[in-house]
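With one protein chain held back, the other chains of the complex are shown just where they sit.
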Amino acid sequence: MTAQPVTVAQTMMRNDRASEMLGMTVLVNQPGRSVVTMTIRDDMLNGFAITHGGFVFALADTAFAIACNDSEFVTVAAGGDITFLKSTTSGDVLTATALERAKAGRSGIYDVQVLDQRGGIVAEFRGRSRRTQSPAPA
Amino acid sequence: MTAQPVTVAQTMMRNDRASEMLGMTVLVNQPGRSVVTMTIRDDMLNGFAITHGGFVFALADTAFAIACNDSEFVTVAAGGDITFLKSTTSGDVLTATALERAKAGRSGIYDVQVLDQRGGIVAEFRGRSRRTQSPAPA
Amino acid sequence: MTAQPVTVAQTMMRNDRASEMLGMTVLVNQPGRSVVTMTIRDDMLNGFAITHGGFVFALADTAFAIACNDSEFVTVAAGGDITFLKSTTSGDVLTATALERAKAGRSGIYDVQVLDQRGGIVAEFRGRSRRTQSPAPA
Partner (left out) sequence: MTAQPVTVAQTMMRNDRASEMLGMTVLVNQPGRSVVTMTIRDDMLNGFAITHGGFVFALADTAFAIACNDSEFVTVAAGGDITFLKSTTSGDVLTATALERAKAGRSGIYDVQVLDQRGGIVAEFRGRSRRTQSPAPA
């Protein structure tokens, strides 16, 4: 019986302070695929009493980072686009599912869909990744 | 001497829990223009010990929300695109400057540039706004 | 036996001069789904002898317009993002497949993948649609 190699994504998430502070839970962490969930808190609301877009983006971006870190080298977010489709508020539970869509050389495209607990589409995110030549941190 | 009318952006920021939690300071709050600053903390770092993209986006998104809430009605973010150009870490001071670029009917385009304390361009964000028909919250 | 109602997309494509000029062929025209193909010509090349990005965008945008015009009202493109992944040249045959991804009120998100004749991913396009209140042209 052989041990599975530890991926960059696993090491990365072990050291991730931001996702811990925001109360994210990683449900799936696989090459090219991930699911991350987060419950909206009062201190994540903007001045209109709805979830600040930054936290929806942060959840999607974390799912994206896990899905794209599938090699022995660090892959970073070059950028991303998000469309907000439904507002949420304190107590709502968001789930982000990331899937690899395309790769070309060191570049990749990943789609992340964010749903609420009723299955409503909260946001659609598309991330642009770039694999660096830095080995994964220990 | 007449009092200035209170804009939606001012009411909005008075009630904004998210920007308070993240330690943002609003330096400029004008119709079509804003400047917001934030110091990166240890709990904003991802697993590579650099600032999680979600917080850079949150800062830009806040500056965008202030700049676009220039009417008596609530204006929301329909979406946005961010390109990450330079990584930052704990202790760095980020400043986001938002400017209105174009308006057409109830839609608007706003550009936000995020700089670090050395003037390096950390990110370029472009927000897409949509003015609703809801009056500003009290 | 009843005739199928003519959709906006069908009327639209019958009158479309641009797609005719560019030699596009519509293979699938259904609500929320379309396939359009186009062969690259010498006069579609840029100064580096590769297909000008504008024509790749035009193909994807046409597939998007067909997929999103699924109601009795005209739906227009509010915008779109394209990532170019592989260059092509004269004689290559491009195929764009559009799929509805999400809808919220009068807004929609559509993904279009553009492949070449060898199955290589040429571009990934994501369109943002907005349904108007104008009835379809006759």
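Should a chain be cited, it is by its letter among A, B and C, assigned in written order, with residues numbered from 1 in that chain.
Keep this in mind: contacts are C-beta pairs under 8 Å (C-beta built on N, C-alpha and C of every residue); 3 or more make two chains touch, one makes a residue touch a chain.
Computed from a predicted model, the values in this text were never measured in an experiment.
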{"item": "Residue touching the undisplayed chain, where the options are C:L27, C:V76 or C:V93", "value": "C:V76"}
{"item": "Candidate in contact with the missing chain, chosen from A:D16, A:D61 or A:D81", "value": "A:D81"}
{"item": "Touch with the omitted chain, as defined above, among B:R17, B:R33 or B:R126", "value": "B:R126"}
{"item": "Absent-chain interface as seen on subunit B, which is shown", "value": "81, 83, 85-86, 101-102, 104, 107, 109, 111, 113, 121, 124, 126, 128"}
{"item": "Interface residues of subunit A (partner: the chain not displayed)", "value": "78-79, 81, 107, 128"}
{"item": "Contacts of subunit C with the absent chain, listed as residue ranges", "value": "11-22, 42-49, 52-55, 57-59, 61-62, 65, 74, 76-84, 87, 137"}
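As a working rule, only the chains that are shown with their structure count from here on.
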{"item": "Most distant chain from subunit C by Cα centroid", "value": "B"}
{"item": "Mean-CA-position distance for subunit C and subunit A (Å)", "value": "29"}
{"item": "Distance between chain centroids, defined by C-alpha means - subunit B, subunit C (Å)", "value": "34"}
{"item": "Per-residue multi-chain contacts in subunit A, two or more chains", "value": "81, 83"}
